[in-house]
Every structure is written in C-alpha cells, then in structure tokens.
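Omission of a single protein chain aside, the complex is shown with its protein chains in their original locations.
Going in written order, the chains are labelled A, B and C, and every chain counts its residues from 1.
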Amino acid sequence: MSASTDPAVPAMPQEFLDLAERVNNWGRWGADDEIGTLNLITDEVVRAAAATVRTGRRVPLALPLRQDGVQTGMIPGRVNPLHTMVQINQPLVGPDSVATSDDVVTMGLQAATHWDALPHASHSGRIYNGRPADTITAHEGARFSSIATAAYVVSRGVLLDVARAKGLDRLPADHAVTPEDLDGAEEFGGVTVGAGDIVLVRTGQLQAYLAGDKHGYAFPSPGLSVRTPEWFHARDVAAVANDTLTFEIFPPEIENLWLPVHALHLVEMGMPQGQNWNLEKLSTACGEERRYSFLLSATPEPFTGATGSPVAPVAIF
Amino acid sequence: MSASTDPAVPAMPQEFLDLAERVNNWGRWGADDEIGTLNLITDEVVRAAAATVRTGRRVPLALPLRQDGVQTGMIPGRVNPLHTMVQINQPLVGPDSVATSDDVVTMGLQAATHWDALPHASHSGRIYNGRPADTITAHEGARFSSIATAAYVVSRGVLLDVARAKGLDRLPADHAVTPEDLDGAEEFGGVTVGAGDIVLVRTGQLQAYLAGDKHGYAFPSPGLSVRTPEWFHARDVAAVANDTLTFEIFPPEIENLWLPVHALHLVEMGMPQGQNWNLEKLSTACGEERRYSFLLSATPEPFTGATGSPVAPVAIF
Amino acid sequence: MSASTDPAVPAMPQEFLDLAERVNNWGRWGADDEIGTLNLITDEVVRAAAATVRTGRRVPLALPLRQDGVQTGMIPGRVNPLHTMVQINQPLVGPDSVATSDDVVTMGLQAATHWDALPHASHSGRIYNGRPADTITAHEGARFSSIATAAYVVSRGVLLDVARAKGLDRLPADHAVTPEDLDGAEEFGGVTVGAGDIVLVRTGQLQAYLAGDKHGYAFPSPGLSVRTPEWFHARDVAAVANDTLTFEIFPPEIENLWLPVHALHLVEMGMPQGQNWNLEKLSTACGEERRYSFLLSATPEPFTGATGSPVAPVAIF
Partner (left out) sequence: MSASTDPAVPAMPQEFLDLAERVNNWGRWGADDEIGTLNLITDEVVRAAAATVRTGRRVPLALPLRQDGVQTGMIPGRVNPLHTMVQINQPLVGPDSVATSDDVVTMGLQAATHWDALPHASHSGRIYNGRPADTITAHEGARFSSIATAAYVVSRGVLLDVARAKGLDRLPADHAVTPEDLDGAEEFGGVTVGAGDIVLVRTGQLQAYLAGDKHGYAFPSPGLSVRTPEWFHARDVAAVANDTLTFEIFPPEIENLWLPVHALHLVEMGMPQGQNWNLEKLSTACGEERRYSFLLSATPEPFTGATGSPVAPVAIF
C-alpha cells in the first residue's frame, strides 16, 4: 500500500500490542529459527497429508503470470510480469538446424499468486524472532528468513470457503472475516483445522479480477480481521493464503493501523501468508469431491534474500 | 548455445530423422493437444505416486535463485536472476507503523533450475504436434504449449543415479548417458521406470558448480545420448530432468548436430525436460532411504506464452 | 497501439501509397545507408547551429524517468521505468569506509521522451531503404538502422508552436496538425525551417499529463496529419519531435489506417521522430528570447539493435 508517512500518527496501539503478545512465537523454535510456523509441518504431518489422496484429481491455484495481471500501480514497484523473448527459433548451427527460443521476465515477486516471506513485514524495527529490521538491505535483501528458507511447502491443505458457507458467491467488500466465520466454514466443510495445516480462506473477491475489474478487486476488499491470527495461532496452523490482493480487510478495521494482520502473522507468529490465490476452481472441486482437505504442494521459488516469491500451488485430492 | 549459423551446414541428418520417426507422438493425444507426455500422468498415476509416501521426508531440488547463478554469459540473454528491493521496511502510515519490504526480479526463465516447455525447441519449422514454429512471436511468446499449459506437474519421481551406479561421484565430461546406463541405474536403484513417471538422471556434473567452477560445469558436459529418447519413449515417461546445463552430452555426438535430444524430446515426443536440477542431496536421501522412487512435485510457474520456467521441485519420501 | 489484427482489413490504401511515393528517400544516400535524413545534418549545418547560440540559456526537454510515467498499459510491453537500488551506501572495506550506491532500471525504450529509430515501423514487409522487415529479430533486434546508428544528433532546432500560433494553450484533441498550421507557426515564430533542422511541433497536449491526466494525454490526441510528411520532405528536415504520445493524430484520419505518419517518416523518408517531448518550458523560453531556433542536442543512447531510445534533449539559446 502506498501512503504518506505522517509523523503525527502514533506508534502501534495497545490493542495491537495485546494481540501481538498473545500470538507471539519468538524463541519457540530457538533463537536461530528462520522458518517459524513452517516448523509445524513435520514428517508425520506430510505423511498424513499424502495419505489423504484418494482420486488423484489435481487443481492448480495460480493466476497466469502476465503483463495484464492483478497489479494496478497502486503499490509502487510491484510490477506485473513483463515477459519477453530473447531468442525466437534461433538456429544453432545452420539455417535448418535445431533452433531454440528463450525467455526473460521482470516482475514484482509479490505481484501475482505469491507467498509473503516473514521479513515482508516489520514493525517497531523488528522482524520475526526479534531480529532487527535493518538486516534487510539493498545489497543482500533479507539476511534472515528469506523466502529461500521455505525450501519445501507441502502439507495438508484445508479450504475454508467462507463465502459459500454464508451462501454467497463473494463476500461484500467491507466484510472482515472473523474467527466465527472460520468456525462456520469448518462446519460447512466438515473439516477440522489442525497443527501443520495450510489454510486457504476463500472470500470470492478474485471474481472481480476474473471479470475484468482490477480496481474493484484491489480495493476496497474483504479480508481477514485482526481477530483471526489468534484463531490460527490456537490451531497451530503452518500458513494461510487467500484470494485477495490485500489479504486482510482493507480499509483496515482500526484507524491508522494498516496491515495489522501482516504484522501479527509475519512478525509475531512467523507464519507465511499468501495472496492472489485463485480458489474458484478449488471451491468447485471441494464441493464435487465433498471434502475440504487435500494434499497441497506450494513451494516458493528459492530467491536468495527475497521477502516473497511467486508460487504455483496445486491441490491434490 | 550460441553459434554462428552457417548456411553450408546441411539440414537434419538421416540418423536424426530416423530417430524422430520412431519417437514421434504428434497426434497421439489429438490434433489440439498442447501438453504431450504430461497426458501420461493420469489421476491413477498420481494416486499411486502419493501412495509411495512413507516417511514424510522432503528433499528440495532447486538451486538458489541469485545473481551468482550457473549462467556464464555463454548463452546470450539467459541472465542469472537479478533480485532487487523496491521497498525496504517502508512505513505505511506513520514512522512507527507497520512497514513492508517488496522485491523485484529480472531473470532468464531458463537460467536456473527449470523446465523447458515444448516450444523451447523447434526444427524444420515445426514445434510439438506439427504446429508452425512461427506461432512463437515477440508479441505473444509461444501461442501453443507454453509452460502455462503444464498447470500441474506432480507424479512419481524416479532417480536414475547413473554416476553412483557406475561407482562414481561424477561422470566424466565426455560421457554420453546411454540406454544401457539407464538400465544399469534402474538395477542399481531396484526400481522400474513406468508410464507417467518423471525420471531424474544424475550425472554428478553439478558438483562442478557447487565447487565454484561455473565454466567447468557448463562445458564440456556429460549428458543424455541421442539414443536415450527411444528408451524414454518405450517406457512412456512423462518428463525427464537432470543435473547439467546442457541436458545432453556437449559437445554433441554427431558433428554439426547440436541439441538433437532437445529436438527429439520437445518437438517429436512432446516431453518436457528439466536442467540444472540439484540431485546431490536426493542421491544421499535415496541411498539412506534405500528407495529410488518418491512423490515428486514440480509445477512450473504459469508464465503466459513462455517457453520455460523456473521450478522448485520437491521429492517426498 | 494495441489492436487485434483483422485479416479482413485490406492492405495499405492508394492514398497512402501515393504519399509514400512522393516522400520516399530509398537509395537517396546509397543502398547501404542506415541513417536517412540524419545525413542532412552536415558539418556546415552544425557549425551554423552552434553559431546561433547567443545567451547560453539552456532548456531541458525530457520528462523525468520514473514509475509514474506517461504509459498507461495501453501499449503492451511499453513499461514505465522501474528504478531500483542494488546497493545503498554499501561500505567497500570497513563499516566507516567510503560507501557506494548503485541503481538498475527496467524500461520500455519508447516509454518516455524518446526517439523512434527507423525500424520502429515497417509496412508491406519493408523498413527504411527497402530492407526486409524480418531483419529485426529477437536475437539481434534491428540489424539495420538501429538507434545506435544515430551516433550524434546535434543540429539547429526549431520550435513550431502550433498551439500558441493559434492563440491556444493546447490544441483540441481532434486537431490534426496540417501543413498550413506549420506555415502559420513559422510565421508566428519568425523562423524558416531549412535543410538539416530538427523540428519540434508543440501541440500543448502534454499539459494533460503534467496536470495528472495520463489517460487524457494518451488518447484521443492531436498530432501530425498524414499531410505533413510532404511538408517536412520539401524542407529537407532531419528529424521531427512533438509533445504527444502518439505523435500523429489519433484516432487516425483514414479509417483502418493506423500510424500512417510513422510509416511515411520512418519507412519512406528515413526520418527519425520523437514523442513525449516536454515543450512547455521551451515555449516560454522562445517567447521570452523572441526567437524560435536554437542549438539542439538530442543524441539517443546507443542501444545495439534497438528500435528506439530515451533521450534527454537540451535546447541552447
């Protein structure tokens, strides 16, 4: 989000600090830990997740990576993918020899379907596990907890289809998803979120983008309430993703407190979060398969020092 | 590979054309097919692959994406990833508010651990399924069979550890991996390659890069012989990747015939291939687990029109 | 301009072909010539241009190169400059040593204030001097007449302030600048355009962008009429630039004939043209100095193979 920084705005409000204290995981996996709640995806969790596969049906969750992507320029520098060809059918030896084509891309790593790495957010000068925020530099990027430390993200995925659970295609733009909504979606899906799960929260907001309304997709947007991190914390969830640009309700619930859910998830809990995930076909598939859990494979690209990465998640039933 | 195009060099030799005819899959999955041998990964194959998971151990196979990557400039335009920060701890509202960091990257899509999409190679003016090579343009990229059509690449993976099967850490630079080598590696691993499998062929060549010798890694290089496509074709393999820059033996086995294996796999068979995969830890893991097959998740990023994509593969035991 | 290509649309109309014949310069400077009308800037022209300098006043004509530039996404791939820091105060030896900062940019070469090189346009399979259009490739870019061949662009500049000559700040969006308008602006400025001059045509359209209306700036736009190339041809002008995105009137004067002025200037005449030049301060300066000619220095960056380049022109009085 772009915003002018106003020195008159006070520091983090007490309400936030109380929430932060309740969900904080600093030190939980040691002072040297860089991956936070991904530690909750144990071998046993993975084994159990693989055991859920029954039909072999696969559903991809990534948006196409292209110039006409979800970014509108609202977030400075977060550019949609610009794909160009550096070679087109370039012959290798003679004019009729084997020829090759090669591509290059320039893109914001958070531009499309992506994971935020833990240092994507900081507050009060700190990133996850209490490390100084100034360990992120132009030279190195993020020295700690960069997206490359999330070397494998494979676990049980659970779709919490909040919109459908409420009988809607899409939540209203001013709807903050609450813990009660998550409970309702669990019940609707006949599923119980557990330790190490990756939770996908469907709002239906992506339908705006799919219908051609980028600006309507971006803002205003439904999204997670500042009250949900406690819910994820209580369940020991490993990661959360949804189908919005902002992830959390935007404009925010608390005046002058932008992105508190980012700060709670990434900084306090050390929990990666994902945005712009296409959950439309997954919603259909879960309905048809009559189950809302699956094996989810969603490993980011290991960009050294990066605070995020595109990801091409696949749900396997 | 960069090479001057010499009009005196004749078109594809008969030896190549005979091989091409024997492995050709054009029309096999219909005239409209864009994904070739990925069709062989059926729901049943995926189900069986998931059923092989026993311990939950995960092994990542991607090289870090960074400026100091495997590219040396030998292949024009295939640039190593250049990662920069567009925001570093940028406060959103006031000076002590939540702050965010954002990244951007420019990279060759074939620069690091990647999949070649089918139109990455053409010969005689054709790409896979007989489509005209000039359907690849600067404007659109590849109109058919772009990497975005490989929406999910999850199957059984099989490591054929050719180097270890021969009692070596690393194959000599002039060693062309033969069908007999593949047979030997199957026997060594106690595994039989079958329909829909993704085969990973380990030469050990990546050790050169890991030891800091980029140029020695690039060239000369061991790699697949022009005789191996028939082996993969007979087994109905879905995709093949290895731990070299050139994929196939380089310099080539047949004078003035560069990248014949690329042409046979990508153009004739319609089989994706992967390069620069780090199979070192996988080799260790397979030895320790005493099994050379596993669930492999290796979905590329869905770049519209692209002839390749970085991939972050994970093997799950 | 982005447009779907409709096979039902006929080839170039006779009206265009007649104009093309009248202004064609192919072969005029030899079959090997790559720089077209830049040949008209002789040493003598430069000497005379330098001799016009009287006060030493300098006026820069380039827009700032930044993410918030004139591009709106209407022209696919022509991305505004994305500037990022790769080093920020990075110490070289110890923590208190000299430190350096370094930058990187990704941008469309035609995104901001720029010159179009001759091969930026083609028609009927030809570029300037009758060369085949397919000499432009992904591998090499433009083999002939690339912007790098315009190694020095320094001459007498003449401002034709068409808007002010008509008593307007800015021309209406549907105004095609005619030869009569150019005559009128000459008279208004008390200047006569001659051989080797670089003509700057002011429409005032850039005021829309400067006022924050990017979309209004882009389209619809006043610009040169298809009748003006003959005027420039008759005067042996070396190059023409203006203060619009499209250069010529857009939507076009002749139905289904987009960018005919581009084709006449670049392909037929071999005359470079410039767009998005900021002529606002120049208009003021010319009024104050009571002269509409000056020394103009406007050399593009020598990108090998490029069909355009950003330029930072300076007028010197």
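One rule holds for everything that comes next: contacts are C-beta pairs under 8 Å (C-beta built on N, C-alpha and C of every residue); 3 or more make two chains touch, one makes a residue touch a chain.
The shown structure was predicted, so the numbers you read here are calculated from the model rather than taken from an experiment.
Visitor: According to the contact rule at the top, which chains on display are touched by the left-out chain?
Guide: A, B, C
Visitor: Of C:154, C:191 or C:271, which residue touches the hidden chain?
Guide: With C:154, C:191 or C:271 as choices, the missing chain is touched by C:154.
Visitor: Among B:87, B:205 or B:297, which one touches the chain that has been omitted from the display?
Guide: B:87
Visitor: Among B:106, B:246 or B:276, which one touches the chain that has been omitted from the display?
Guide: The missing chain is touched by B:106.
Visitor: Out of A:93, A:138, A:245 or A:282, which touches the unshown chain?
Guide: A:138
Visitor: Could you pull out which residues of chain A are in touch with the chain that's been left out?
Guide: Counting over the whole complex, chain A touches the hidden chain at residues 76, 82, 84-86, 104, 106, 138-139.
Visitor: Tell me where the left-out chain touches chain B, residue by residue.
Guide: 67-68, 73, 76-77, 79, 82, 84-88, 90, 101, 106, 137-139
Visitor: List the chain C residues touching the unshown chain?
Guide: Against the left-out chain, chain C lists 1, 3, 5-12, 42-47, 50-51, 53-60, 62-66, 75-79, 81, 83-89, 91-110, 119-124, 133-134, 136-138, 141-142, 148, 151-152, 154, 256-260, 262-263, 295, 297, 299-308, 310-312, 314, 316.
Heads up, the rule we're going with is that only the chains that are shown with their structure count from here on.
Visitor: Just give me the whole-number Å value for how far the CA centre of chain A lies from that of chain C.
Guide: Inter-chain centre distance comes to 44 Å.
Visitor: How many angstrom between the C-alpha centroids of chain B and chain A?
Guide: A distance of 27 Å separates the two centres.
Visitor: In chain C, what residues contact two or more other chains?
Guide: 76, 82, 84-86, 106, 138-139 - these are the residues of chain C that touch more than one other chain.
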